[in-house]
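Heads up, one of the protein chains got dropped from this complex, but the rest are sitting where they should.
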Amino acid sequence: MQKPLLSVKNIYKEFNRRPVCREISFDVWPGEILGLVGESGSGKSTLLNIISGCLKPESGQVIYRGDGCERDMHALTEGRRRLLQRTELGFVRQNASEGLRLNVSAGANIGERLMAGGARNFAKLRREAENWLDKVEIDKSRLDDKPLIYSGGMRQRLQIARNLVTSPKLVFMDEPTGGLDVSVQARLLDLLRGLVAGLGLAVVLVTHDLAAARLLSERLMVMQAGRIVESGLTDQVLDDPQHSYTQLLVASIPQF
Amino acid sequence: MYVAVKGGEEAIGNAHKLLAAQRRGDPAVPEIEIEQIGGQLSRAVARVMAEASLYAPREAALAVKQAQGDLIEAVFLLRASRAAWPRFGYSEALDADKMQIKRRISGVWKDLPGGQILGPTFDYSHRLLDASLAEKKEPAQTPTAEPGRERTEAGETEIVFDCPKAMRALSRQGLIEEEPAVAREPLDLTREPLDFPAGRDLRLQNLARADEGFLLSLAYSSQRGFGSVHPFVSELRLGTVKVEIIPPELGFPLAIGEIEITECETVNQFHGGGALKPCFTRGYGLVFGCNERKALSMAIVDRALRAKEFGEEIKGPAQDEEFVMQHSDNIEAAGFVEHIKLPHYVDFQAELSMLKSLRENYRQGGGRDE
Partner (left out) sequence: MNRRPEGNLYNFAYLDENTKRMIRRAILKAVAVPGHQTPFSSREMPMPYGWGTGGIQVTAAVIGPDDTLKVIDQGSDDTTNAVSIRGFFAKTAGVAVSARTEEASIIQTRHRIPETPLREGQIMVYQVPLPEPLRQLEPRETETRTLHGLNEYGLMHVKLYEDIAKHGQIAASYDYPVMVNDRYIMSPSPIPRFDNPKLDHSPALQLFGAGREKRIYAIPPYTKVKSLDFEDYPFTVQSWNERCAICGAENSYLDELVIDDQGGRLFVCSDSDFCRKRAEAGPKGASRA
């Protein structure tokens, strides 16, 4: 029987004694895209940081099973956790400057994880980087350019390539389309959908954009004031919201 | 045959002779005396003691003379001497409440127990060059006052014993944060290698010996918004305090002398909200000798560096412990900046051949010379 890839158990987190995540438990299954929506300040980004191992919760567990054994991400030594993060996991940030080295060429950005893993052949690293530029639809001639001179959409695609190069099983995305033009957003979402389906990745997608959530995610969780107030199949949650906050959220967007 | 430059030994000897002549200046003018420097350039001496972190007025005055008035060089001379002197022990914590006060002001209370004492200050002087100082003349009368007097006219010298801190008015009502608990016996910056995160004990030591100009700029930057500290001066006091040690064979404190210090306590904006009781926060500055500018700057930077402790957003260098502590020491800074004047023939030669090889690649790749 298949087990969840990630099990989040009873997470509690506070800042300055103010709770920001409370009683949060859920599973992420291999190959699924799980959407996490809610207004800004609801605790989604904090939760994402916790379940990706970047931020320690006050209590609760984050169990990862991708590499055959079961381990609590926050009970690992820092070295093991960081190793897991740069091999099995990926993280695409809203702000590309946090997820990329803007001052370093696209090729080196893509190659970094491989080099950290011991890859020492320059020609092979370059070929691999070119392949990935191709997959995320960036012209190969931009291989030696720094993302500093890339457009917003290209930076996000480069971030995706930089993460996927080690074939992770689970990728966390925090508002990956935030701040982009509508047409650029659509193209990026399309690319993401194709990549994820092709690679069998699981994704936890944080967004405040319900349209993006509808397009990409199979399951949806709604977060308000540090709690998950509703979850279920995406269409079901968006077409027949049960919780008053979800109803408000859906009603605030005309096409829903 | 070509012979590479030799004669380092002789060159150094001559350089030292030239330096000595430069220091002495015109031999027709009498040589400046240590006592004159100590007495008439006391603020220079105070700065040298503070940044050398050694209270030694006579040696500091000597250093100022030897360094030809280059204060950073003087700090260096004093530091280097200190490093080779044996250390006998640690004094008891200074009790600034029992300061013999020469000056004491509060920016938050119009009047307070102990009173405001203006003392010797540039604050209300008009900064006009005083030509009469260029002439020799008899010393003017120094104003004096009885110890323990509460209030005084500006310009009088006042001595007050056992004057309570202005901060007490706030702490008694619980409006200021409690004095941060002492987590450990303070580490000694001069005996332990610096490690990050450093803790407030080491931060304060670092700031107390930091370059005055560096602290001033950091404090200024934080007031202007790169760190957002909005300080009020609860109290600024200048005076002398006793230094006591407990000799192991006696077991009780023994005063071994007194030193002049400037101490500054600031009140800053609130911490807390939500589940935490809101309160004012503290900043602290303490400097050897008479130096308010540095004591104030130190208090501001101390508070700015507590940003993490209070969960504040880090938006300026003054709030960044590593940035401040790694770059505050003027002896370290001056050494590293100035060392580039030492010979770098070998690395430069390496860079030269690298550039030639890059040029060669460029030409082979079809690049053209303009």
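Labels A and B are assigned to the chains in the order they are written; within every chain, residues are numbered from 1.
Here is the rule we use: a residue touches a chain if its C-beta (ideal position, glycine included) is under 8 Å from a C-beta of that chain, and two chains touch if they have at least 3 such contacts.
The shown structure was predicted, so the numbers you read here are calculated from the model rather than taken from an experiment.
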Among B:Arg24, B:Arg43, B:Lys98 or B:His344, residue touching the chain not depicted: B:His344
Given B:Asp26, B:Glu178 or B:Asp195, the one touching the chain that is not displayed: B:Asp195
Full-complex contact with the absent chain, from B:Phe76, B:Phe214 or B:Tyr284: B:Phe76
Touching residues on subunit A - with respect to the absent chain: 78-79, 82-83, 86, 101, 104-105, 107-108, 111-113, 115-117, 120-123, 125-126, 144
Residues belonging to subunit B that touch the chain removed from view: 1-4, 6-9, 11-12, 76, 79-80, 82-84, 86, 190-197, 322, 326, 331-332, 334-340, 342-347, 349-354, 357-358, 361, 365
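Here is the rule we go by: only the chains that are shown with their structure count from here on.
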Centre distance in Å when subunit A and subunit B are each reduced to the mean of their C-alpha atoms: 48
Touching residues (chain side subunit A, partner subunit B) in the complex: 15-18
Partner subunit A, residues of subunit B touching it in the complex: 273-276, 311
